[in-house]
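Before we start, here is the structure in question, set down as structure tokens.
For this view, one protein chain was removed and the others were kept in their places.
Up next, chain A:
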Amino acid sequence: MWGDGMLKAYIASVEMLKIDRHYDKSYVDMALEVIDAVLNGVGLTPSELDYIIVSTAFNSLLTHQVGSSYILAQYLGVKNVNVASVEAGEASGAAALDYAASLVKSGKASKVLVVGFEKMSEYPSWIVNREYSKILNYMVEGIKGVTPPDYAAIIMKEYMSKYNVTREDVFKWSVKMHENASKNPYAQLPFKISKDSYVKSLVMSDPITMHDSFPVGDGAAAALIVGDGFTNNAPKELVELVDVESSVNLPLYLREDLTVFEATAKSLSKLTSKHRVSVTKDMALNVYDTYNIYGLITLESLGVAERGKAHEVIDEMPYLNVGGGLKARGHPVGATPLYQLGELYKLMTEGFAGMKYDGEYGIIHSMSGPDNTSWLVLLRRCVR
């Protein structure tokens, strides 16, 4: 835990690649593209970095590459730099931000580059599906053929039954995400969908269709996390990376209630007890919605909406997933929390997707599977 007297960590820059099936780019190409954009933007060279922290969940499975942090450093031509990869399933990027902020706050480093990437289009979908399913417990769930959308479907059915919520109510999430993504230049699916488009969408695990789930795509995003010294020449509006908290939930089959994310709620409790911040409808909030039902349950677990009522409040939340969420922006897994960070950072400074957020706090929520582990990243605007 970070206590009083620690240094502060700030976001100096975030750059993102448009999420797509980049058949012409390797993971190295994608990562170097966003790294160069970040470093050029702030006038640094790779040799000036203290750390390069990589976030990827599936690189060893899908590109056959272990140790991508030092591979990238070799491509950057730097030797005197600390490198490491961080992996926490779909929440890897949030864990990487925690690592970076801890280094800066402790004073061990002052310039930490975090780069998240995932190359999801190297194989046919069924192989990607097989590898992606390893976010669940391989020995208990994976080996039996139980997959993430299966759980999302079961949770969605339980939720609709328990709270008397309709299929159309749940689908409001997807419609809003696509509308937001239509204004995001980095989104994989930047188009609007109709409120009944799930009817003609391919079924994955009934009732989960392609339009209830994230698209598979390649992406990379990089962020430079710096200490106080580096902010002397920074723009007037700064964003502080205040804190990161996380928790772990029981596996789904051991939970009494399938329709609440207790790890998300616990992480919020840890964050609020330290920083006295609560999640409100007008806050800039960027949550994980691998499936639309997860977005709704996350809002309820964060206390923004009553149980079973999240679909009624999402239109009252102007700064909710402004980039379109995982649903429509996309979910290049190891990079996703960096995309969330980029969207919030830009929203709080220069503006993003046609909007500017003037509130003090922004929160990123990231999780792996149905709340198996959930992470919250607290950002705060600072005016110099």
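Here are some notes:
Note that in this section contacts are C-beta pairs under 8 Å (C-beta built on N, C-alpha and C of every residue); 3 or more make two chains touch, one makes a residue touch a chain; residues count from 1.
Definition applied: contacts and distances are computed from a predicted model.
Going by its UniProt record, the hidden chain of the complex is named "Transcriptional regulator" among "Transcriptional regulator", "Binding-protein-dependent transport system innermembrane protein", "Formate dehydrogenase subunit alpha" or "Aspartyl/glutamyl-tRNA(Asn/Gln) amidotransferase subunit C". When the full complex is taken into account, the listed residue touching the unshown chain is A:V146, out of A:L7, A:V146, A:V277 or A:C382.
When the whole complex is considered, the residue among A:A187, A:I208 or A:A223 that touches the unshown chain is A:I208. Residues 125-126, 129-130, 133, 139-141, 143-147, 149-150, 153-154, 157-158, 161, 202-208, 250-254, 258 are the ones on chain A that touch the missing chain.
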